[in-house]
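I am attaching a structure below and will ask some questions about it afterwards.
Heads up, one of the protein chains got dropped from this complex, but the rest are sitting where they should.
On to chain A.
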């Protein structure tokens, strides 16, 4: 006896759009069951996880803060993944963008440098991430090296470089030798969108990135070219699209956006360089990109949902004294349900029995 997946001939767009919704409901039902088995109220958990963060202005702000780097990075990854190139190293590109941008912040620290510092920092962040993303792209186009391996390994190079810098040359001389840079001057700090709020301009960049990408992927030749390269590489070559140029372009875009996320996070949220400037945004963004089905709007929604599970998880610990493990289990359940819903929509599951003669 075994299961077989056969592709469905046609899937209506309505069903396809409803699949994630069904997945979310299923995930909540499963998680509710677990919480009920733990002897807690699933209703209270749902309230703390979902309704409270969505109805409280402070939590909404935090939601945007947390979703900002996820959305920026995942949008960039959509370019790569659509063209079937596997950039797994967004975490490294994020770090290099943050490092290159922060270099200017530290150079101008304590000087009377003017308003130009911040924009140049952001540009350096994009440049750093893009150049770092181009390394695996170049290795792939020039030598045929697998980009999954190189981009992933370059993450460690980036993290260790940052580690070296904050322990060595960029260490705050007045910081008791602790591994961290000075805190950035106001001229090098990405300001909050609303006075005294926590949402910085990175959220605006993310929104712009979503809109621009929606247009680029959906309505331009470049977007078509990416899709074609991903779905039918031979056809793309016949059409005269250079795979090489496409590879370099998508890695530069995705690296640049990850770099922007990095410098925005450091200058808008953390305010200084530390050995660790990301709780794994670059990797979580891969999940976000797929949860959003590589669609810009979908990614935006997915980034908000993933951010919600983080914030809800903290609330659950505080309000209901539920352990962190449950939050992580819930994130896993959610991803599995979305993937399963996708598979069930695209494929028919058939049970094939082999009969008695065995």
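By definition in this document, a contact is a pair of C-beta atoms (placed from the backbone, for glycine too) under 8 Å apart; a residue touches a chain by one contact, two chains touch by 3 or more; residues count from 1.
The rule is short, and it goes like this: contacts and distances are computed from a predicted model.
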Name under which UniProt lists the unshown chain, selected from "BMP family ABC transporter substrate-binding protein", "Chaperone protein TorD", "Amidohydrolase-related domain-containing protein" or "Isoquinoline 1-oxidoreductase subunit alpha": "BMP family ABC transporter substrate-binding protein"
Touch with the omitted chain, as defined above, among A:196, A:221 or A:352: A:196
Absent-chain contact - pick from A:68, A:189 or A:315: A:315
Touch criterion as defined above, residue of A:26, A:161, A:187 or A:274 at the omitted chain: A:274
For chain A, residues in touch with the removed chain: 56-58, 62, 65-66, 163, 167-168, 176-179, 183, 194-198, 269-272, 274-279, 311, 314-315, 317-319, 321, 323-324
